[in-house]
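Please read through the structure below; I'll follow up with questions.
Partial complex: the chains shown occupy the same locations as in the complete assembly.
Chains here go by letter, A, B and C, matching the order in which they are written, and residues are numbered from 1 within each.
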């Protein structure tokens, strides 16, 4: 618990760099196995037991990873504060699917190479993240609710439909979770829903601002009076200003050379 | 599957330019016939069969158009990626009404000629698009749900009411789709609802920003101290700066002419 | 239907200026009488009949006003396009309460004199408008629903509660309108709800942007490096630039005066 050096964590970063790809692949495998378990097997069947064992083994790997990172970290409190999801997953084993958030990180790397502009990247990221989180949430809520007596989410199709009504904040209420696990999944989904709404709005607003700025600049370029008030001068004005100054300086250079000569 | 030239698609563009008006008219006809079929006939009646046949013929025309465009495209993968709706409609014939999205495109051309400012155009576009999509979604969900035993959307008025509660993300839950087709319609509508919310917010935010900028500029013009911090200098300041520079240069010109004379 | 002069409507404007205060007072009276009728009397009672008659008389005054304005307008199509609510109210007498939108306009005048800054004005306007519209919508939906067999909104308290769940787009669905009139009120309320959400977000976003700009300017003033990238130069920089140019010009003035003298 040494709080001496707060920032550089070379050993931690080195470990994370080395294990990043492996853990992402394991997470993808975890998602696949988890989906198989939830969708294809019934609790208690031999196949279910085999998959469950495999998932616990993968789980142990993730726990070991967090333990090693905690041990490597110099500032351990900061590590715990910076990785709340890791801690949450350790404390609540039934929230295993939270571990899949790592996949979202992997996706963000993929989209980074795909597109150039921020808005395109955010949109691609949003679509992939929402799809992945929605699928995982549907798995989680379906697993939690399917065998509960008065549940309304009893098929995987219902679970997907419920995810849709929740993440868009429509919330018909024809399907809703009744177990604590299901409601925890719902909490995560609703918070994600608010973030999605906010990001969509922000993306549109930013596009909007850009369009208005662009059209205003074009109006300025054609010497039309700007109908929407002043705003920032466009680069043409800038170039003009700087060019004027440079011409001015070269004049002065000539001037300096000239007046000494006539008298000489 | 030649991936040689990614950008220019002269043959594809030429075809699209030639068929654009015709396909838009056909889409409008499709919407009209589809509305008649859903609202005026019962499945199985002779009138229903006639309209259904006509719709399938129009459908075949649309499929042929997509096929021809795919064949004309040099970069076929890119064509499929750029036209996801076309592909979706080909794969899922019961989502025929998606084809009507083309009409929205046509509307966007109309609104472009109507108004000058971006915000007005976006508002007009929003109203028309939402009305059209809402009407088509109501038709689609009504067709899917009306004859299902435990459906809650059993009249067209119910369908319109449901569309309203969904696209505004209110979601009372007194009406909701229970069939897969109906839920797919709902998914599209909810996504549209989020986009609508975002666009409305962005429009208001942009209006807001403009008002604040404008009042700040006016305050600056009247030499009042700006209460809300600095901001951009207004065009008057710009003009002053440039005029100062030009006066400076003309001075130098005179100066250059003058000092040669006194000694002369 | 002369479409010659599209803009100036001197006669129409004069009429509107003269009748504005009177019609606003009549609208307020209309709201009061309408609230009394809905909340204090039962349909069919003598008091109800008296109030109903009074409301129809006021209604006739409003219709006369619209008719006169339409007759005074030079460009009548434009008048109809610019005043869609007036037309709607004429066509659908049971939507009388829409007439009360005029009161909102009156409120906007009040708030204009109250406060100085745009954000404060918008907030005050929002609170008053939402309260007024919510109250009127509760009256409208209560009048429409209270005597319908399978209605869920049967008391005025229920109506107010329903207005709240609708305008915030929460939409529990424990109360919802079942009549066409009630659903039309709901449609207006939902659209208002989206506008409210958008305006609240835009207000917060604008406050946000201002705070960030202000703190950045202060950072620049204290010569600290700007952590968040460039941004606009602050007025101090501007003053510096202009002062520099003026000093430069006065130098040139001296220079111009000087070189002539030494040789002299």
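Please note the rule applied: a contact is a pair of C-beta atoms (placed from the backbone, for glycine too) under 8 Å apart; a residue touches a chain by one contact, two chains touch by 3 or more.
What you are looking at is a predicted structure, and each value in this text was computed from that prediction instead of being measured.
Asker: Count all the copies in this homomeric complex, not only the 3 that are shown.
Answerer: Oligomeric count for the entire complex in this file: 4 copies.
Please note the rule applied: only the chains that are shown with their structure count from here on.
Asker: Go ahead and align chain B to its copy chain C using Cα positions, then give the rotation in degrees, nearest 5.
Answerer: The rotation relating chain B to chain C comes to 90 degrees.
Asker: Using the average of all C-alpha atoms in each chain as its centre, how far is it in Å between chain A and chain C?
Answerer: Each chain's C-alpha centroid was found; their separation is 37 Å.
Asker: I'd like to verify one number: the distance from the centre of chain A to the centre of chain B, where each centre is the average of its C-alpha atoms, in whole angstrom.
Answerer: Using C-alpha averages as centres, the distance is 26 Å.
Asker: Considering chain C alone, which of its residues make contact with at least two other chains?
Answerer: Where chain C meets two or more other chains at a single residue, that happens at 169-173, 201, 205, 232, 259, 263.
Asker: Given the complex with chain A, which residues does chain C contribute to the contact?
Answerer: Going through chain C, the ones touching chain A are 169-173, 201, 205, 232, 259, 263.
Asker: Chain A touches which residues of chain B in the complex?
Answerer: Answer in residue numbers: 117-119, 122, 166, 169-173, 176, 180, 183, 186-187, 190-191, 193-195, 197-199, 201-203, 205-206, 209-210, 213-214, 217, 232, 234-235, 238, 241-242, 245-246, 248-249, 252-253, 255-256, 259-260, 263-264.
Asker: For the complex, give me every residue of chain A touching chain B.
Answerer: For chain A paired with chain B, touching residues are 157, 161, 164-165, 168-174, 196-197, 200-201, 203-205, 207-209, 211-212, 215, 226-233, 237, 240-241, 244-245, 247-248, 251-252, 254-255, 258-259, 262-263.
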